[in-house]
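Only one protein chain is missing from this complex, and each of the others stays in its spot.
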Amino acid sequence: MELALAAIAQMVGGEVIGDPQKTVVGAAAFETAAPDQIALAGAPRYLKQIDGTRAGALMVPLKFEAAGRNLVRVGNPAAAFAHVLSVFHPLPRPAAGISPGAAIGGGFSVGLDPAIAPMVFIGENVTLGDRVAVYPGAFIGDGVFIGDDATIFPNVTIMRRCRIGRRVILNPGTVIGADGFGFAPEGERYRKIPHTGSVQIDDDCEIGALNTIDRATFGKTWIKQGVKTDNLVHIAHNVTIGENSVVVAQVGISGSTVIGRHAVLAGQAGIAGHLTLGDNVTVGPQAGVGKSIASGAVVSSGLPAMAHRTWLRVVREVPRLPELARRLADLEKRLKTLEEEK
Amino acid sequence: MELALAAIAQMVGGEVIGDPQKTVVGAAAFETAAPDQIALAGAPRYLKQIDGTRAGALMVPLKFEAAGRNLVRVGNPAAAFAHVLSVFHPLPRPAAGISPGAAIGGGFSVGLDPAIAPMVFIGENVTLGDRVAVYPGAFIGDGVFIGDDATIFPNVTIMRRCRIGRRVILNPGTVIGADGFGFAPEGERYRKIPHTGSVQIDDDCEIGALNTIDRATFGKTWIKQGVKTDNLVHIAHNVTIGENSVVVAQVGISGSTVIGRHAVLAGQAGIAGHLTLGDNVTVGPQAGVGKSIASGAVVSSGLPAMAHRTWLRVVREVPRLPELARRLADLEKRLKTLEEEK
Partner (left out) sequence: MELALAAIAQMVGGEVIGDPQKTVVGAAAFETAAPDQIALAGAPRYLKQIDGTRAGALMVPLKFEAAGRNLVRVGNPAAAFAHVLSVFHPLPRPAAGISPGAAIGGGFSVGLDPAIAPMVFIGENVTLGDRVAVYPGAFIGDGVFIGDDATIFPNVTIMRRCRIGRRVILNPGTVIGADGFGFAPEGERYRKIPHTGSVQIDDDCEIGALNTIDRATFGKTWIKQGVKTDNLVHIAHNVTIGENSVVVAQVGISGSTVIGRHAVLAGQAGIAGHLTLGDNVTVGPQAGVGKSIASGAVVSSGLPAMAHRTWLRVVREVPRLPELARRLADLEKRLKTLEEEK
């Protein structure tokens, strides 16, 4: 594929500085781009060393100038460059059509231009929108609905009656709609609580590889529009995550917690159950969140790494902290007495 | 399905207050149940607002009264309600029979009423009990034994010679019996230690989605009766977990550790290797357990989340804690001297 800078500028709402007829055949990294490729120079550190790239064209911020270079100037160079990359590298799809090697149940409804690979299992009464791509090893349970332009990568499991929105991407190995972790104690034993609900993932979400998003006890576990999760994320039954929130790798969210829109949960954070996290909340890496968080708040926890020898001495003192505090208060009182007696 | 309250009461060992001939067609949540459904009102907060539900019948504790309502009174309403739910919502199964689309090795022994889906792989000399359900994408290795009424969900892997008990549920994507993480150092390199043992999961266990339970170096990794694990749990080689213990999501248990019965390991906790945790132990979320724990003990670790600004100041002080303690002791000595000289 070959694109003229004029076409690229139109696509991203930018303007060409230099030769609008200049064509590029790909998009690449700043350091390695060739003269027939476009690269991103969005951040100051790239703009300062603009001579350090052989790229034939550069996606740059508005007003940036570089004599003799072909530039596409745009308000949000990073997003514009991602856009161009997606034109050169569209999401891969299995071969067009419905493979005879797929096993498909009764009551199947499928839209235009499906790409269903062999070794796909589709249960009863499944509905797929237009241009849905399903890779080998995917399991799609009874009554599942998948919207237009969704991509289901290999070895994904979607259990019965879950609902997947348009343009959703489910990365390999992810499990949607397994039963939530709910048991009723009966003496020392636990009796399984059947999970009659489902999972709904709204449009434009991308769910990472090897995620688990459990079905609700009743009602639904709900991932709202535009949410992005990284790999190995656990989302328990009846959780709701608001629009455009970001959940980084290995985060765990316990049951019935509600998270607002545009939140960021950093890697390995753990969120207890039945909490409310507001909009635009930021949770630091490895944080253990045991209380609800107001909108806009930034919370952290966990110790950053230190030399192991330091750590050994620190952790000996940590359990003595309350005693330290008590001794300090005692000293303050006694010193005050001495000072007053002077 | 329609059930009279009299039948429900008999099933759960309860008594009907109101109309024993009243029938319900389902069980639902307190807030959303319809007049032809039964709901759970086990906890005081529901009992106090009993008029807040439209449910046609309620599962309630013994002695609870509510004039004009149909009640099923029982000693353990939550467990009784789970029981009723499981009658209305039995665990789903693939189509009855053995699909011709399954690949089945020699020496296969299978009990009554199997439900083996297409795209299931079963190795040599596998034995399945009665009514075993195996979903698409499951791999069952050579010599595996699976007991009556077990359910193997999609894309589960069970490696050679592992033993799965009766009524066990393996949720999607879980891996049973991969080699443990054992290597012998040889200079800077590591030589793989073959794992000749296996994994045994006893009756009535439920293993969550995307768990890894590694096979033993020698002998067996052993999950005893009634253990329940949540999603993304890691259980290393040669671990033993006692009866009816509960392992919450993303917990990791290192090699050769032995955990007693009826323990609770909360989410994201990490347990070091070669430890002994007694019966009825509780480990808090994100706790790092480096020492054995006596029966009945409750241990915790990790900092709860705090405002990020506070956290930034706190973590600067933490490595100075030993110095703080030393300075405090010095102050105490000097102050004592002053006080005595008075």
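Things to note:
Going in written order, the chains are labelled A and B, and every chain counts its residues from 1.
We adopt the following convention: a residue touches a chain if its C-beta (ideal position, glycine included) is under 8 Å from a C-beta of that chain, and two chains touch if they have at least 3 such contacts.
These figures come from a predicted structure and were not determined experimentally.
Screening B:42, B:56, B:77 or B:137 for touch with the missing chain picks out B:137. By the touch rule set out above, subunit A reaches the unshown chain at residues 27-29, 32, 76, 78-79, 81-83, 85-86, 88-92, 101, 117-119, 135-137, 153-155, 169, 171-173, 204, 206, 208-210, 226, 228, 230-232, 243-244, 246, 248-250, 261-262, 267-268, 285-286, 302-309, 311-312, 315, 318-319, 321-322, 324-325, 328, 331-332, 335, 338-339, 342. Subunit B residues in contact with the hidden partner, per the touch definition given at the top, are 103, 119, 121, 137, 139, 141-142, 155, 157, 159-160, 173, 175, 178-179, 181, 183-186, 188-194, 196, 210, 212, 214, 217-219, 232, 234, 236, 250, 252, 254, 268, 270, 272, 282-284, 286-291, 293, 297-304, 306, 310, 313-314, 316-318, 320-321, 324, 327-328, 331, 334-335, 338, 341.
What we mean here is this: only the chains that are shown with their structure count from here on.
Rounded to whole angstrom units, the spacing between the C-alpha centres of subunit A and subunit B is 26.
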